[in-house]
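Here the complex is missing a single protein chain, while all its other protein chains stay put.
Let's turn to chain A:
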Amino acid sequence: MSRFFATGSDSDSDSSSEEEQIIRQPTATFTFSDEEEDTKRVVRSAKEKRYEEITNLIKQIRNYKKIKDMSSLLSSFEDLMRAYTKALPVITKEENGVTPRFYLRCLVEVEDFVNEVWEDREGRKNMSKNNSKSLTSLRQKMRKYNKDFEEEITKFRANPDQADEEEEEEKDQDDDSSDDEDSHPVVTKKPSVEPVPEPKKKAAAADDDDDGSSDSYWGSDSESSSDSSEDESQYTSVRERFLKKTTDKDDDEKKEKKDRKEDRKKSKPKRKEEDSDGEGEWETVKGGVAIPSEKPKMFAKDAEINIDLVVKKLNEIVAARGKKRTDRREQIELLHELLIVSEQHNLGSAVAIKIKFAIVSSIFDYNPKVSDAMKPEYWAKLLEQIIDMMDRLISAKNVIINESILEDNENYESPPYQLRGCVLTVMERLDEEFTKLLKECDPHSNEYVERLKDEKRVSNIIDKVQEYLERQTDIDAELCRIYMRKIEHLYYKFDPQVLQQKQGLLPADIVTSVQVMDKLCKFIYDKDQTDRLRTRAILSHVYHHALHDNWFQARDLILMSHLQENIQHSDPPTQILYNRTMAHLGLCAFRHANIKDAHNCLVDLMMTGKMKELLAQGLLPTRQNDRTKEQEKVEKQRQMPFHMHINLELLECVYMVSAMLIEIPYMAEHEFDARRRMISKTFYQQLRSSERQSLLGPPESMREHVVAASKAMRNGNWLACRNFIINEKMNAKVWDLFYQADEVRTMLTKLIREEALRTYLFTYSHVYDSISMATLATTFELEPSVVHSIISKMIINEELMASLDDPTHTVVMHRSEPSRLQSLALQLTDKVNSLVDYNERVFETKQGFFNRGGNQGRDFRDRQNYDRRGQDWGRQRRERGERAY
């Protein structure tokens, strides 16, 4: 452990100004300067070390005084006594046995304080038992101890301020020279600062060093200024305060000491908790003078910088990582400097990469809370660093980074270099941070757009990591992970080239995102061992296919994966992805005029009414007791960033229209059927709520449009229906969101015509004896062959009691409409049948579980629903109830 860190008492106090500078000049360069003889340094540092210990304790004591923590005060005081005894030899040697004034001051202060508290009987009574006990013993100790210094104390009390000066001078000198000496092996911030140490050196040589030393003190002054108001009473005047820095400094150091007692032991050269609050009244002073002294100390000036040393240093810095008091920002700086040092000495790319690695991880560490996003400026820095790191890694062909390499086996000396670490993890972390960052922003602000621009860079990094990983062998698992990351940045993006290629506008050899997805996913299907990645890859693949209108591929993939059966056992993010995939699958099916499939894909999302939550596109405001704080936090973390959202209104509209196209003819067909089942509950609700209204205005919202259209369709009025579904308003709201909106509209019009025809036939067949197909064709503006085909289908499926008369091209209805009595009788039989069914079921369940008879009616309905879905979707299962033709 370098002693140079241990000595840096003054640089400590400067760290705030240093910080300032660093922010201003992130790309600082450092130079070495050397000068100053060695011998002197040893002596001084011994003294300084003691003094520092003492001053720190003093500072602590002051703090405890402020908060009246007697027990801590007592222990600190005891420490102080001990420290002073330790320092005594030095003091005797250095100061001719004179007790340092700052020490005396402290004693006096403590004495005063104790007396004051002791006098305050009221306050004493209120003290905790522990505290009052401590107070008593402190008072006794104090009296006893102060006897030793009685003479000096009285002297001090007589003239509390003036006498500081000489001592201060002396100390200044110390600090100054130590300061100088410390700074040589290290580094000045930037070339422009370089000249500054010059006058300082001179000052050190000369007796009159006020000027030079004040530089460093002003820095510390400004820092402590925030506290100073509280300490104001201690100082006689502003002027004095300005001149006599020792007190300030002490104060400051005490404060700092408290902050990082432990770190000091780890030889952290500087420390910053109080951030920029140091910019108080003294800023102007500081601004005027360049601050030369705040370079962290790195190596002895004469030390030979070699790989071992740098790596040792690096490990030292990294060892502090994660400790409670470690200043994260400072770590970053230190690592930066280390990097520059290593580069100056040409230590090779391996070391540089290793340090870069450490920088990246400490930037990650900078943000203490996992759930919060990092600050944008650090994000920018992080991106830069990682890009730089990856560039180095890729250009240095012989560096291997691997998690499996142990620390001990690292090899920086000769190629092939071996490092411990994992680029992949870094990249994954980066990606997560990016998502967090996006979620933090308001999606409608410019900021979001700005952030989103970084997506490209993130993707670039992923590509680079991929490139790097692909060079290695035998790391299929890692390749899978990186591919998955890539997929996650790719799957939700629409690539118009794909559709153009499909239409033959683009040559087939252009690589579109679909091909890329194909390649990546297939690799994962093949190599993945974890199952989770494979599931996610499949879902993303399906999503991507669905997005690009590859309906059959998407459908087959999702059916073959059998994900629908066990998706509920997977983790929530995967379930969200599944929901998103199903949503897009539904949209895709809709575009392909597969209304039933579209409905089936979307029904699960819509039925709950919690579509927003299911797609992780926002939390629903629910009753407070519904979820706890933690739950809410977890759920918030799961949310999708805004640019990945699926338009909910579009989804709902597609669902409603699909439901309308299925439900309306069905309703017409089963108008008198007692056992009619609902296909879409949501749609029914909408329909019924509009029926309940006494006065209906023209439709405004999307739902109202669909409901109005449904009503028109019920009467077989396809034109009105179409006009409600496809009009300016609806175009703007939903249909224009499709890539090929016109095709969707044409498809929709055709479907509306067909379904309206079916509805018309169902509804009005009983008033006809025969209908001419030609008339139907003109009324519904359909091809005669289509009409023929539709009617044939209805006849075959026994939906329509009729037959065709070929010579006259008419549909002849068979009078099979039951009379009212007959239809009532039929309904009765239906009900009796269901009663018998129910009885049988009750009996069956009673045999098994006696207590569960109550809710089995519901169970059954659920099961029925499930079955229906299963039939539609399971390839192997055959539909029982419906005929295929």
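Note that in this section a contact is a pair of C-beta atoms (placed from the backbone, for glycine too) under 8 Å apart; a residue touches a chain by one contact, two chains touch by 3 or more; residues count from 1.
Here is the rule we go by: contacts and distances are computed from a predicted model.
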Protein name as given in UniProt for the chain not displayed, "Probable metalloprotease ARX1", "Eukaryotic translation initiation factor 3 subunit E", "Ras-related protein Rab-18" or "DNA-directed RNA polymerases I and III subunit RPAC1": "Eukaryotic translation initiation factor 3 subunit E"
Among A:92, A:472 or A:789, the residue in touch with the chain that has been omitted: A:789
Given A:148, A:632 or A:830, the one touching the chain that is not displayed: A:830
Positions on chain A contacted by the hidden chain, ascending: 552, 560, 785, 788-789, 792-793, 795-796, 801, 803-807, 812, 814-816, 818-819, 822-823, 825-826, 829-830, 832-833, 836, 839-840, 843, 847, 875-876, 878, 883-885
